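If you scroll down you'll find the structure; I have some questions about it.
A single protein chain has been removed from this complex, and every other one stays in its place.
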Amino acid sequence: MSGLLPEDVSLAVPDIALGLALLTAAGCALIPRSRLALAAGFLSLGALTALVWLRLDSVDVGLAEAGLGGGILGALLVWLAIRSPHSPAPDSAETISTTQPTSGTRRTSRPILNPRTLLGCAAGAVLGGGLCLVWFQVLHALPAWSEPLEEQMETTGVTHEITGVLLAFRAYDTLLESAVLMLAGVAVMALGRDGGLHQLSLPQPEVPSALRWLVRLCAPVLLLAGLWLLFAGSSDSGGAFQSGAVLCSLLILLRTAHALPSRERTEPWIRPLLIGGVVVFILAGLVGPLLADPLLSEAWLSWQPQWATAAVLSVEILLTIGIAVGLFLMYLTLENPEGVQ
Amino acid sequence: MTTAEFSLAGIVLLPLLASAVAVLLGSRVRAVLGILTALLICGLCTAVLIQTAAGGITELALGGYEAPLGIRLRADGLSALFLCLSAVVGTVVSAHAAILPASAGHPGFWPLWLGCWSGLNAVFVSGDLFNTYVGLELVGLTAVALVALGGRDSWMPALRYLFVAVLGSLLFLVGVGLILAAAGTLDMEQAAQQLAETPEAHAAAVFALCLMSVGLVLKLALMPMHRWLIPAHAGAPGAVSPLLSALVIKAALFVILRLWLWVMPLDATTEAETGLAEGLSTALTALAWTLGGFGALAVILGSVMALRQDRLKPLVAYSTVAQVGYWFLFLPLLLDPEAGALEGQPGTTLAEDAVLSGALSGSVALALGHGVAKAGLFLAAGLLKELWGTDEIESLRGAGRRHPLLILSMGLCAVGLIGLPISLGFTGKWHLATSAVAAEHWWIIAVLVLGTLLSAGYLLRGIAPLLLQDAKDPQDQEHDAAQDADASAESPRRQRLAEVPAFVLGLLTVLTGFLAVGIDALMGVGAPW
Amino acid sequence: MEVFAGEGAALWYLLLGSLVAVAGTVRLLLARDLLARLVAMNVVGIGSLLVLLSLGARAESAAPDPVLSALVITGLVITVAFTGLGAVLIRRIEGIHDAEHAPDQAADGDQISSGQNSSEQDSSSTEGGRDS
Partner (left out) sequence: MTDLIPSAVLPWIPLVMVVLSLAAAVAIFPMGERRVRLRSWVNLSAAVAKVLLVVLLVPAVVAEGTRPEFSVPFLPLGEGESIDLVLRVDPLALFFAGLSALLWLLTTIYAIGYLERGSDRSRFFGFFSLCVTATVGISFSGNLITFLVFYEILTLVTYPLVAHWGDEKSLRAARMYMRYALSGGVAVLIGVIWLTMYAGPVDFAEEGGAEGVAALAAESPGVAVTIFVLLVGGMGVKAALVPLHSWLPSAMVAPAPVSALLHAVAVVKAGVFGIVRVIDDVFGIEVAEELGVLGPLLAVACFTVLYGSYQAMRQTELKKRLAFSTVSQVSYVVVGVSMVSALATAGGVVHLVHQGIMKITLFFCAGLFAEVIRAHTIGELRGAGRRMPWTSAAFTVGALGMIGLPPTAGFVTKWQLGLGALDAGQGWVVLVLLGSSVLNAAYFLPVVWMLWFAEPEGESGEAPDAGASDEAPQPEGEPQREKEPGALVVPAVITAVATLAVGLGAALSFAPLQVAEAIAEAVFR
């Protein structure tokens, strides 16, 4: 096992610096009390993690982290944090009788070192130490799929390995995962007020013209970036999830600049777009077994070589739209909390 | 690709397709689609069952790509049994939700429930570790959403359930990473062979097992981590609580069984005498004994707390916490399965691994019996709460007179939960007890006896007041009738019909008692020993 | 910056990911404020995905193992879905608390007050603002 410190320390400096920055960002996302500080901490953590993925030479994951983790999640959490910046957690609200005015005294000065936290940190240290110990002595076996990956790559219809894995080799995982996102969208619609689209019918607060002008400038760029990411995915890093995130941020920008069409025209489209990706994915998977020459000869989710690329691409497009709509639905339900007009 | 292989993936993807399509439909059509999908799943499940009963393990490489790269679905005896449980209980509860839409809480019930069902089936047939993680997540998310359909007071429990589910899954994910690092493959069967061959990888395997077990036990609400389950299962709508208690927590149990018996090289780590392995086998036995101890604690404390409940649904939820404990009692047996006690005795000459197979089929029978009985009991309790507006045991006194069929089904389900004869609960306890006697683990017998008596206590405490007929004077009758009418807008005929699913589950609890021989034979298919 | 793909970097990120995951778990179990728990949940997510990918990054080839990258993306999307649902639940829960604390006349969030409300306005005036 090569030791932690490689011979030439200078080479390791960017890693160590990045690692420490990551730790501080994580601390800043965990320790503070006020919600705004938490949201800010989380945003920085998202950005730094994207950098770490890039540092580990995984551009796809970096893009996904930046788009989904840092971007969309950041938007969701910021709206939550704005609503009441000083963590009016229901239980901490109970500790103070609700009758007295809830001004600045809301911030309970709980000692950091109460027994519960100490016990938690101690247990955490033990678990962390154990995990690190195991990392040191665990024999890192090489994954057994490098060779079969190369050979069967061309049957997938795409050249970029990660997209090949996502949409061919482990297409089943991606299908279930996009179903998770779709059902999250369905759940948000079920839980949100009046089908989650309550915000759409609300007239929004005025937006300064400078912002509106800026949005009008960025929108086409974002659209182009999203589409490029989607189509580049088959040959270079990119893909359905990254472009879905970008398209969702496009929708959010249009929403803030009142550029989205009225509720009557958007509502009928929301549900079909949300479920389109999953339905087409399953039907395409069903084509293999049902339409093969001797019935049921092909396995599920197997793409015939001749139309593999077409199938993968159409599925990818609809998945992207589904992801964008799903994330936008979540954003809509959280937008404009009652506290802030 | 035979029909069994087709139905292996079909049983996951077709309900997912139906769930997606249901989003577009109106609430009445969704119920019809739900029932059709339920029947379809029963059909597919019988195809898999027939193939497995014929002794063959059904395997399907998805997309035609072989194991380490692609995902392989596998259905052996254990998965066939759990598939049948989810098919039977799912169909009956879907029928109940279709008959009484108010019990489903919200039209969003159907797409979420069908998604949850496909997630359950995905976990039961998955042969790949990461795929199991994604299946567990699908089940977790839809379960949280289903709980949240219960209205204002069920949002907080749903959120707490969400945090626990995600934390459990992420611990499981780290465990999967560890096994991947140790075995180099994600497929369970290959990982098991790989781990058995490389003794140096046993350290990582044992640590991964600890992490994954803690993660899954969080999702299963074993004793010390059970507080999130009570408000979630009690607060959920009438048709959702049976699904949570009977099916959703079974997914995590299934994965634990798969890990402990099919993936982990148990015999390799326990017999090896070399220094390193010695430390490992003590770690493994320590983990098994802690989980077994928590199981015993859950059975006793869970039942005692259930005795102190004054509302029906929390009482049934605590009963779930108690019954979860039963499924972990066999773990200590796993590690020293020799039938020590039977050398001298002239009696039953047990096959050498009969203790292990007896203990396992006992726990599986207990889990299946609990599934059917608990679903019936929760359906009945939910219906009573729906019709009478409250589930306070005090204010439900004498409810039995107007719903005799409901009380009869609650009684039948109670038979299954207590473990009295002619029920899967009895068969499970019988197997577990015989294996415990053979392996001289007397503490299991004590826990079983105490558990049986305590569960009889709290179930009686819940059901007996319903039989009360203290002479209610006539004008009270109108008050009850009025309370009935406005409590649910459903027509009385529909209410009568809504009692039938609970009765069907009650009957099933008793009838499945005769299937013990079949279950034991089915468990043998693809068994690790 | 010379691409350092040796053994040491992957192991360093492996340890880092574990520490972040453990810190997130501790905070998730101890925190009382719902948003703090949601953020902690995400931190645990990031930590465990970091562990997963750095296992893949140990291979000598420049880019980490494609299958592991796909798994990490899948894990990321799932965590996003859960966080979205969690955020909506927190929103609905805290929606009721506002209604209980300050039972305003109109249904929550209906009246429109003009003027730009900067987000720094502390919560007391927000409650006050809606009571008027």
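Note that the chains are named A, B and C in the order they appear, and that numbering of residues resets to 1 at the start of each chain.
By our rule, a residue touches a chain if its C-beta (ideal position, glycine included) is under 8 Å from a C-beta of that chain, and two chains touch if they have at least 3 such contacts.
From a predicted model like this one, the values you see are computed outputs, not experimental measurements.
Of the chains displayed, those contacted by the omitted chain across the entire assembly are B. Considering the full assembly, B:T427 is the residue among B:T427, B:Q495 or B:T512 that touches the omitted chain.
The residue touching the chain not shown here, chosen from B:D76, B:E189 or B:D520, is B:D520.
Hidden from this view is one chain, which touches chain B at 341-342, 344-351, 354, 358, 361, 398, 401, 404, 408, 411, 415, 418, 420-422, 427, 429-431, 433-434, 437-438, 445, 449, 452-453, 456-457, 460, 464-465, 467-470, 514, 516-517, 520-521.
To be clear about the criterion, only the chains that are shown with their structure count from here on.
Centres computed as Cα averages put chain A at a distance of 31 Å from chain B. If each chain is reduced to the centroid of its CA atoms, chain A and chain C end up 10 Å from each other.
Of all residues in chain B, those touching 2 or more other chains are 69, 130, 134, 137, 141, 144-145, 148, 155-156, 174, 180-181, listed in ascending order. Within chain C, residues 18, 25, 29, 34, 55, 67-68, 71, 74, 78-79, 81-82, 85, 89-90, 92-93 each touch two or more of the remaining chains.
Residue ranges of chain A in contact with chain B, taken from their complex: 90, 130-131, 134, 137-145, 148-149, 152, 168-173, 175-177, 179-180, 182-184, 186-187, 189-191, 271-272, 274-275, 278-279, 282-283, 285-286, 289, 296-303. On the chain B side of its complex with chain A, the touching residues are 1-3, 5-6, 9-10, 12-14, 16-17, 19-21, 23-24, 60-66, 68-71, 106-108, 111-112, 115, 118-119, 122, 130-131, 134-135, 137-138, 141-142, 144-145, 148-149, 155-156, 174, 178, 180-185, 190, 194, 198, 200-201, 203-204, 207. Residues of chain C that touch chain B in their complex: 18, 21, 25, 28-29, 34, 37, 41, 44-45, 48-49, 51-52, 55, 67-68, 71, 74-75, 78-79, 81-82, 85-86, 89-90, 92-93, 96.
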